[in-house]
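Note that one protein chain of the assembly has been removed; the remaining protein chains are unaltered in position.
Chain lettering (A, B, C, D and E) follows the sequence in which the chains are written, and residue indices restart at 1 in each chain.
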Amino acid sequence: MSFTEQYAKYQYFLTSSPAPYVAHVQINRTSKLNAFKEAMWLELRTLFQQLSSDPEVRAVVLSGAGDKAFTAGLDVTEASQNGLLNPDGNLDGARKAARLRRHIAEFQECISAVEKCEKPVIAVLHGISIGLAIDIACCADVRIAAANTRFAVKEVDIGLAADIGTLARLPKVVGSFSWVKDIALSARDFGAEEALRVGFVSQVHESKDKAVEAAVKMAAFIGGKSPVAVQGTKEVLNHSRDHAVEENLRYVGIWNAAALQTNDVQAALLSGMQKRKPTFEKL
Amino acid sequence: MSFTEQYAKYQYFLTSSPAPYVAHVQINRTSKLNAFKEAMWLELRTLFQQLSSDPEVRAVVLSGAGDKAFTAGLDVTEASQNGLLNPDGNLDGARKAARLRRHIAEFQECISAVEKCEKPVIAVLHGISIGLAIDIACCADVRIAAANTRFAVKEVDIGLAADIGTLARLPKVVGSFSWVKDIALSARDFGAEEALRVGFVSQVHESKDKAVEAAVKMAAFIGGKSPVAVQGTKEVLNHSRDHAVEENLRYVGIWNAAALQTNDVQAALLSGMQKRKPTFEKL
Amino acid sequence: MSFTEQYAKYQYFLTSSPAPYVAHVQINRTSKLNAFKEAMWLELRTLFQQLSSDPEVRAVVLSGAGDKAFTAGLDVTEASQNGLLNPDGNLDGARKAARLRRHIAEFQECISAVEKCEKPVIAVLHGISIGLAIDIACCADVRIAAANTRFAVKEVDIGLAADIGTLARLPKVVGSFSWVKDIALSARDFGAEEALRVGFVSQVHESKDKAVEAAVKMAAFIGGKSPVAVQGTKEVLNHSRDHAVEENLRYVGIWNAAALQTNDVQAALLSGMQKRKPTFEKL
Amino acid sequence: MSFTEQYAKYQYFLTSSPAPYVAHVQINRTSKLNAFKEAMWLELRTLFQQLSSDPEVRAVVLSGAGDKAFTAGLDVTEASQNGLLNPDGNLDGARKAARLRRHIAEFQECISAVEKCEKPVIAVLHGISIGLAIDIACCADVRIAAANTRFAVKEVDIGLAADIGTLARLPKVVGSFSWVKDIALSARDFGAEEALRVGFVSQVHESKDKAVEAAVKMAAFIGGKSPVAVQGTKEVLNHSRDHAVEENLRYVGIWNAAALQTNDVQAALLSGMQKRKPTFEKL
Amino acid sequence: MSFTEQYAKYQYFLTSSPAPYVAHVQINRTSKLNAFKEAMWLELRTLFQQLSSDPEVRAVVLSGAGDKAFTAGLDVTEASQNGLLNPDGNLDGARKAARLRRHIAEFQECISAVEKCEKPVIAVLHGISIGLAIDIACCADVRIAAANTRFAVKEVDIGLAADIGTLARLPKVVGSFSWVKDIALSARDFGAEEALRVGFVSQVHESKDKAVEAAVKMAAFIGGKSPVAVQGTKEVLNHSRDHAVEENLRYVGIWNAAALQTNDVQAALLSGMQKRKPTFEKL
Partner (left out) sequence: MSFTEQYAKYQYFLTSSPAPYVAHVQINRTSKLNAFKEAMWLELRTLFQQLSSDPEVRAVVLSGAGDKAFTAGLDVTEASQNGLLNPDGNLDGARKAARLRRHIAEFQECISAVEKCEKPVIAVLHGISIGLAIDIACCADVRIAAANTRFAVKEVDIGLAADIGTLARLPKVVGSFSWVKDIALSARDFGAEEALRVGFVSQVHESKDKAVEAAVKMAAFIGGKSPVAVQGTKEVLNHSRDHAVEENLRYVGIWNAAALQTNDVQAALLSGMQKRKPTFEKL
């Protein structure tokens, strides 16, 4: 079964392979500016679990389909109808809370699948990239933006604190807490240049196409390296974000006690000496 | 009782309401460059506790009174006389330590009241802003500076490590640990532009007045939004700073299980559709 | 015994005192671009332990010897021969892992000695500064670069995740996680200007000599201040990086309960009033 | 659909409802002393997820089917064949490690479903209860034993450290670390009386039947109480085990901010005054 | 002013000094089985803050007044009237939650004052000791019981999870998590012997009077020792409960760096050699 066929089953995501070992995933609900409904985040989880364990994939690019939006965030109409923002009025407050808690926990877990994917994920932000767009982008490893991107942590404007990951991850993704508070409390828009200046994105390109091209190039570059080294680096950096230095040193020590038992080190060293590109076994 | 009357009882702080739901607090001991003595930090705690639970307040602007200083920090002369830097010489080292520990703990708690205030606090730094000025500014949510601000983590120059919060919060407020170490170890001055470049402040304005104006504008903008959403966002972001991602996701999940049971979501959605400004109940 | 004589015993490090209370350490294996073999990191530990407790030293500058490199990182040839990358093939996987774990733990501990040194360490990066150079630089307090510095987190290119501290510390040293992931996953080079922009280094100078000069000047400036205040500030800031705000406030409170019982506060205050340079007792 | 029918789909677990709101789950592979193979732990996860959200269930009793064993632990033969203990020999050490890590993580997650079940779980240990039996029992809330139970943390005797939860949870389940080390390092058997003395189990009964009877009675007793109160208590106690006191106080505060908005408090208070048994709505 | 006079201002607590350096506090609302209303826990906080800093007090005994109860817990009638269990029905769920959260936080802080008291507190449990009695007892350092004590973690029976500290502290106070879950989920009574067996209390005496006598004797014994040593031991043990071993070792190291600078060590050593009782300065 070809790569495309293996990923053809998803209704809301287009997946192609623009370069060896690279998967390009597009959020695909263009009629609604790629806004998310429940079926989509459930599908997102399954998709990224598949990518995580697919040995043919070593790096992932994630963008929106179409020109208008990465995603306009939560489909508020659908969420209201499903009781995601407002459970059955006959329940008492504690019982409503239990339902909401379970909904939120599952929603969070679905989006976190992007972070838990063992392979690096490069998000390409473009056009409208608000609300859930930020939650998802924070789960990616590297962020690249098109010049026309319109970002916003929009949740305050619909009466709630962002609960799908933006508030958990954004303070650890950029350096200025003053800026994080500013944009999260005010829900104001910001553009690609501002995102670059504060370190939220690593590159800005003139158009979505150029941004995708740059992301695919980076993904292909990373995809050519030892998957043992790359995936270990992602795992250990994510652990580092959440742990003290001593904890992380202990963790990487036991991680590498196994990871160094790889043929990739020798392959990398040899090809380095021979000035040729190494090849690495599947992982 | 009018807003002004309710806050008239404080001796060292002027409090006014320049816009709906906005309180503007000024540190007011201009004869001493707004330097702090013990009565002031005790009063600061009471004041911010009052602001925290006042339903008429949804955002706070904090500046110095007068043109010269946000604050010149600790009033060293007063501190020496009160034994804050030097307890009674007849005590043994352990007993001196016990007194100092209690003093420091109370001093810290007073300044932390700015951070614990449930409403966003926007600090306007201007003129001399050294020592305790940095401790206080780090407790605010957003920092805005006048162009003439002269910042310094000054404590090393009086023979001590800053113990009222600067060393605890500054590494989490800006992104460059190299810069934090540089200014904290050397106690050197830095200006508004440098503060902006490293992300310590979010905006620089040509004068104190312009900076206050910008801060009041931001406060009024935030004050027009759902207080449930805004206060939840502040709380969850502060929790995020100090916890791993998984911990914060769990926390915001149970927080929002109650917070989503608000009328503000519907009010926000409706007014969004109707292109009008929503109003929200007191909190 | 003169300062130079006390530090003459190290084979791979040159140590001089270019200014009062300042030690300048140079990594000295110029024939191999200052690449590290096991004897060197063991020696590095001993050297920084000595500096840590030497009352004549109040600040340390660390650079490479020669013009070409701070260090080219691990001496891979030597590491391969010593089984550091590849233990005895006759052992089973668990036993290989035990050996690797012990090796890594000791290697980490040696490099961490730079961080544990009680005195501030200013690293001067120049020329080739890859792999282990980043691990070491992250242990320093302040980083200064020469314009010609060629940085890279190179480990992925030899098939492994960096395990000597880069992944543990770098996310806490700079503000943009997107940038950290980019350079760590791709192992790409970056230069001094990029390092400055993201906050990895605090200053860039046109040449190694100018950079060393600036570092020595900063070290001498810090060396003139109260060692009680400076060393406390370093300790508390490193604690802050790894702990929640409340934890660090408690820690600095008990730290200063002893540290404030110093004559340095009075000395600093008096000399401040008398506009003269204070002198401080040994520590 | 009747209760029994809803739970009839599981191949390796029998589920009945011996009392209102009580589910009794029996591990059912008696031909192999209820030893676990992979299909069983996958099924266990699904089963406990169903119990967790089934409003007809307010407490769960978990025992083995048959007289001989709660469970004899991992089915080692099956595990060897499936590569759970020994992945494909052609892989290098790092790639074997990646497979093992994923296997272990999924296995752990399946067993942890018993702990994550929102309803209290009472484990009845009887007969052979070794290896995985301890991992599972540690996930339960209360443990009750038959007098004939033969316990052992058996993993060391098959050459491995217990990795499915015993070592993570047992030190937090009983008070004597000396005893935990003793039985875990030696893999020796211990009986019901010893388990009672150290607090691993709460009750010992003369036979499996009596033990099940006591467990059902306790489950029915708990099942008669407010599910809001009971499930909140379970959640907060499990949080407490893993967090500092201050953290847990903050957590229970926001938990109860929603949970107290229940009709159950009034129902409980009223029925208390009226000396009758309260009824509570579904949760 | 005599000791009694200094503590005469409290309405709900009787405080006497039955031995040198010992304070005996009695919860005094016998008409209601010493049940707590809001004014009482506010007073409890102030009282224990005073005891904490009173140099005449080196150990505290805490019991109920009268024969019937330590305390019957929360005064549910009063709590219902004050909206502590049920805020104003016109508020939406989020706004109710905010009020409840603040109430709970303040209530917790008041009870935690017993734990934060710098002097050891010995609780004497007797008669009815349910609900809040357990919260308070868990804040004490040592627990002693009269034979007639009737304990219960009663909260589940009024429809809520205990939120004033029992669930946070009890798992760290006794060794059997199975027992903690049993009594907390079932809200069943247990007696003094059971409390002794699981380690919740350290001694059981035949009557309240005997138990108080034993507590006063222990308090007087501790009160005769170095207050620097005793208060440091309390502080470090409480820190230990909530921190990893390495963290606590670091903490006690900097604590004792000041505490060892006491004359008490010499006084203790000398009096040890001279076989006489040492005297220690105030703290």
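Here, a contact is a pair of C-beta atoms (placed from the backbone, for glycine too) under 8 Å apart; a residue touches a chain by one contact, two chains touch by 3 or more.
Treat the numbers as computed from the prediction; the structure is a model and nothing was measured.
The absent chain, not drawn in this view, touches the displayed chains A, B, C, D, E throughout the complex. When the full complex is taken into account, the listed residue touching the unshown chain is D:Lys172, out of D:Arg150, D:Lys172 or D:Lys210. Along subunit D, the points of touch with the absent chain fall at residues 76, 80, 85-86, 93, 96-98, 100-101, 104-105, 108, 112, 155-163, 165, 167-172, 174-182, 184-188, 198-199, 241-243. Think of the hidden chain as still there; on subunit B it touches residues 93, 96-97, 246.
With the whole complex as reference, residues 53, 91-98, 102, 228, 231, 258-264, 281-283 of subunit C touch the missing chain.
What we mean here is this: only the chains that are shown with their structure count from here on.
Shared contact partners of subunit A and subunit D comprise B, C, E. For A-C, the equivalent interface among the listed pairs C-E, B-C or A-D is B-C, as over half of the contact pairs agree by residue number. Centres computed as Cα averages put subunit B at a distance of 34 Å from subunit E.
With centres set at the average Cα position, the gap from subunit D to subunit E is 33 Å. Among the residues of subunit A, those in touch with two or more other chains are 93, 96-98, 172, 174-176, 198-199, 228, 241, 246, 258-262, 264. Taken chain by chain, the contacts link every pair, so each chain touches all the others.
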